[in-house]
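Step one of this worksheet: look at the structure below.
The other protein chains are all here in position, but one chain of the complex has been omitted.
Chain lettering (A and B) follows the sequence in which the chains are written, and residue indices restart at 1 in each chain.
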Amino acid sequence: MRDYLVLRVIAKLMITFMLLFALYVQFHGDFGPGGGFQAGVISAAAIVFYGIIFGLQAARKVVPDWLVETMIGAGVLLFAGVGVAGLLLGGNYLDYFVLGANPVDGQHRGIFWVELGVLITVAGVMLKIFYMFAGRGEGGGE
Amino acid sequence: MTAVANHFSYWATLFIAIAGLYIVIARGNLVKKLVGLAIFQTSVYLLYIAPGKLIGGTAPIIADGFAVYSNPLPHVLILTAIVVGIATLALGLAIVVRIKEAYGSTEEDEILAQDQATLDPLSETKT
Partner (left out) sequence: MMAVITAVIARQRNLFGVVVLFGIYSFLMATVLVALDAVDVAMTEAAVGAGISMILFLSVLHLGKGVEMKPIHRPFLPLAVAISTGAVLAYGTLGLPAFLDPQAPIHQHVAKRYIEDGARETGVPNIVTAVLASYRGYDTLGEVTVVFTAGIGVIALLRRRRSRKQGEKP
């Protein structure tokens, strides 16, 4: 697939658009449809697209294995960490209204960090699953 | 007849659900069974979201000019359900890949035949 010029050019255009769209969906999840899960899946799909067109080795160079594995754990830790922060600042676990100056600000901040944690974990897991499935055939056949 | 008009959405959902169930039970290929399972899961999403809609309602995003909103609670539950469904699908496919490498095929009959063939010699005599 590396030799088809049209596919390569279109892929480069579309991948940047897809990543940008994933970020837009993530940060506009408050005002329109969207949120962490959709953004995570879309950004993972962008990297998978890159891997399909340019080869699994190239994708592994761009997003290496250790980064993906770190992402999987980091998102859950971020989410749990927001809960613990609520605990340390005086409320119950996963209370957001203690995180800011007034309750609504606290809610905004809490929801932002929580959605970010969701994005990181979902993108990491989807990408890791793709790497595992695609890498399975490489070791045996190709 | 009003019963049909009122409950049509449930029955359409049920048709898809039992089609998915039939695929899981009646087909031997493992990958196709997983597709049937995924179809069954998506029919359940429809089952939950269809009762949430109101006539004249709009998507549950607060904006000026809209008064009636569709019920947001099923949306939240089904969002979680979709992501859990894909997690299940990924694990199922990983198991299928391992089965294919271990047995050489994804047909249920062939896998069971291979299991029977290896079990019988073990039950007779010890070497």
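Following the convention adopted for this analysis, contacts are C-beta pairs under 8 Å (C-beta built on N, C-alpha and C of every residue); 3 or more make two chains touch, one makes a residue touch a chain.
As the structure is a prediction and not an experimental result, all values here were calculated from the model.
Novice: Using the touch rule from the top, list residues of chain A that touch the missing partner.
Specialist: Answer for chain A: residues 25, 29-35, 37-38, 41-42, 44-45, 48, 72-73, 75-76, 79-80, 83, 94, 96, 103-105, 107-108, 110-111, 114-115, 117-118, 121-122, 124-126, 128-130, 132-137, 139-140 touch the chain left out.
Novice: Take the complete complex as the reference. Which residues in chain B touch the chain that isn't displayed?
Specialist: 3, 5-12, 14-23, 25-29, 31-32, 34-36, 38-39, 42, 45-46, 49-55, 57-63, 69-76, 78-80, 82-91, 93-98, 100-101, 105-107, 109
Simple rule for what comes next: only the chains that are shown with their structure count from here on.
Novice: Spell out the part of chain A that touches chain B in their complex, as residue ranges.
Specialist: By the definition above, chain A touches chain B via 31-33, 35, 37, 122, 125, 129, 132-133, 136, 140.
Novice: Can you tell me which positions in chain B touch chain A when the two form their complex?
Specialist: These residues of chain B touch chain A: 59, 61, 79, 82-83, 87, 90, 93-94, 97, 101.
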